[in-house]
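Note that one protein chain of the assembly has been removed; the remaining protein chains are unaltered in position.
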Amino acid sequence: MQRTRTSRLAFFTAHPGGRPPVRLCRVYQQKTIDSYMELSFNLIAQQLVTGLALGSIYVLVGVGLSLVFGLLTIVNFAHGAFFMVGAYVGVFVFAKTGNFWICMVAVPLITGAIGMLVERVLVRPLYGRGIDYPLLLTFGLAYVMMDLTRMAFGVQGEPFEAPEALQGAVDIGIGMFPLYRLFLIAVTSVILFALWLFLEKTRFGLIVRAGARDPLVLRVLGINVSTVWLAIFGVGTGIAGLAGLLAAPMRGVSPEMGVPILIEAFVITVVGGMGSLGGAIAAGLLVGVVVSFTTLFRPELAEFSMFALMAITLIFKPNGLLGRKGLMG
Amino acid sequence: MKTKNTFQSPVLAFLGKQPALAVMALLAVFPLIFPFHSLAINILLFGLFAAGYNLTFGYTGKLSFGHAAFFGGGAYGCGILISQYAIAWPLALGFGVVLAGLIALLMGLLAMRTRGIYFAMVTLALAQCVYFLFFQANSLTGGDNGLRGVNVNTVNLGPLKLDLLNPLVKYYFMLVFVAIAIWLINRILNSAFGSILEALRENEHRARACGINVEGTRLLSLVISGMVCGLAGALNAINLSTVSIDSLSYHTSGQVMMMTLLGGMGTFFGPFLGAGIFLGIEHVVTGITERWQLIVGVIFIILVLFFPKGIWGTALARYKK
Partner (left out) sequence: MNSSVNNKTRRNALKTLAGGSSLVLGALAFPRLVQAQAEAIRIGFPVPLTGAFAAEAQAVVRGAELAIKEFNDAGGLNGVKAELLVRDDKLNPQEAATRTIELIDKDKANFIVGSVSSAVQLSVNNVTKQRKVIYNSISQSDTINEAKDWSRYTFHECLNPHMTAGAVARYAIPKMGKKVVFLTADYAYGHEMARGFQTAGKALGMEVLADIRHPLGTTDFSSYFPRILALNPDVLIVCNFGRDQQISFKQANDFGIKKQMKIIAPLLMHNGRMVDGHKAYEGIIGGTGYYWGIEASTPSSKRFNDSFKSLHKGLYPTDYAALGYAGVHNVLAAVKAAGTTDTEKVVTALRAVKGDLYKGNVYFRACDHQAVQSVLIVESKDRAVAANDQDIFSVVATENFDESKLRSCSELGHPA
């Protein structure tokens, strides 16, 4: 049943005896009550799928950050900047090739290469100095990367469209949903699967996992730890860049686009457990769905809910959902 | 046998033993040689903010990303009393400091058990929650529009009438409070409590084994740090006659962190020097180019790589050799 709603002024004058009963949630400041609150299965399901698509980006950025922290014990404060750089690299490559699929291959490679350069030149000298220094350095690096991007591309931002094949919306049974976001969920799953294969099934992955447990073991075995770390930093930043490319058709490209991402990535990494890939995935999807549903009922709380979740996790379960002890320092 | 020194000045000797006084003396003459008075006030107040941060980062060794909550809390506490309730500025200042201390207490209690990088993360998250709270309480704080009307144009001290719209007068007025705060910090660091802090920073397990209440000490140092930062914020509210919600954001936390690192953590003069250099560079660079973030970022990277002790800290270390 559709209940008609008039503006806020009329609302308070029309019901002198008090507010009419709100069907589902009595929430302060909420101005809407009617038809959508017949929380149809469709709406809930749509919100869920939205949350998964939202979570996909969260997962990708969280995984990159978590990898770097878990294995290198570095908090990369420039992670959001690499996200942004990935999007701009995508703009550049797309302008040259006109092919989104080539971008999907080129962007993580190029961004990862930049990341490896950063690791070799800037981060490596800091190993052994304590956990704060890489954090501080990458903090400054983020500023530098943003301004360099502004100098190269200007301050106004760039347009970016999804490829023709992925545009438009499809009917997924519960309503129309943008095809691109479904693609995003699919691509993220593929990437995660590939990452899992890499870590679990390849020799290099084995080395990486061993190094995460105990870097000393690697040295004893004669493996060059610094090469491993270089590669991991490259992988972590490469994934961040790819996430930037994938987000670009939805959000546009601007030099500041990485700033909110950084905070979101921290929340994911902390909630999931620093260094835990499974944790980052679980946390990313969880946060995506939580934000999606909070938006449905109390949108102003959406951002707060992320931080509250982060604070609660840190206070009560400091290692996160699936994290391991002893990574802190 | 007493060796005669070639250079012996009682004044210098005295200043050397009292770094706090030396800093105060320098700050007292600073605006007389520095032509940009409004910038001088900023350096003074952010120097105090950094000095407070230094207590946590430099002297206790814990990286915090949430000190903006204390700075902003102090600013809003003082500002709201003055602009919304027309309360006299001394009371408002005091309230700002106390409020900041309370926020620090709360944050410390929640973050007590976290270590290392997790402490940074918790303080970040909690500070964001504080940001959110102040943002939502917009009838009191003005929300995203900020708090206006923190107008303290003149200060009446008996026969003396200070015109705070004159930047030089405002500077010296604020210097009084900054000097008091510096003196207090100095006393604390030189007291038994200061020694305990140092012990904690050097080796926490050993300190605990000696029977030191680690959590309590950490909490107390955070509260003191918070109160100093709160004082800086409250003074800043009076300085700019407005308080912005940005004073609670993690960018502000990042700024004070950069200043402290720039100047030299764990030193007395470092924070003020760091504030001076950071704000000075920003001032100069923004006059020349819009790409100030690039320059500040590069300088910061160079510092972290080559001068981790900060400028003053490195200078001290070199001089000691």
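Here are some notes:
Per-chain residue numbering starts at 1, and chain names A and B are given in the order in which the chains are listed.
We take it that a contact is a pair of C-beta atoms (placed from the backbone, for glycine too) under 8 Å apart; a residue touches a chain by one contact, two chains touch by 3 or more.
Note that the coordinates shown come from a computational prediction; the quantities given were computed from them, not determined experimentally.
Interface note: of B:85, B:306 or B:319, the residue touching the hidden chain in the full complex is B:319. Contact with the chain not shown here comes from a single listed residue; of A:105, A:155, A:194 or A:216, that residue is A:155.
The omitted chain makes contact with just one of the residues A:130, A:205 or A:252: A:252. Take subunit B: the residues that touch the chain left off the picture are 2-3, 5, 7-9, 11-17, 19, 22-23, 26, 30, 33-39, 42, 138, 143-146, 148-151, 153, 165, 167, 236, 240-247, 269, 273, 276-277, 280, 283-284, 286-287, 290, 292-293, 312, 315-316, 319-320.
Within the complete assembly, residues 4-10, 31-32, 34-36, 40, 42-43, 46-47, 50-51, 53-54, 57, 150, 155-159, 161, 167-169, 175-178, 180-181, 247, 250-252, 254, 256-257, 260, 291-292, 295-296, 299-300, 302-303 of subunit A touch the chain that is not shown.
One rule holds in what follows: only the chains that are shown with their structure count from here on.
If you average the CA atoms of subunit A and of subunit B, the two centres end up 33 Å from each other. The residues of subunit B lying in touch with subunit A in their complex are 63, 110-111, 113-118, 120-122, 124-126, 128-129, 132, 136, 250, 254, 257-258, 261, 291, 293-294, 296-301, 304-305, 308. By the touch criterion stated above, subunit A contacts subunit B in their complex at residues 75, 122, 125-126, 129, 131-133, 135-137, 139-144, 146-148, 150-151, 263, 266-267, 270, 274, 300, 303-304, 307-308, 310-311, 314-315, 318, 328-329.
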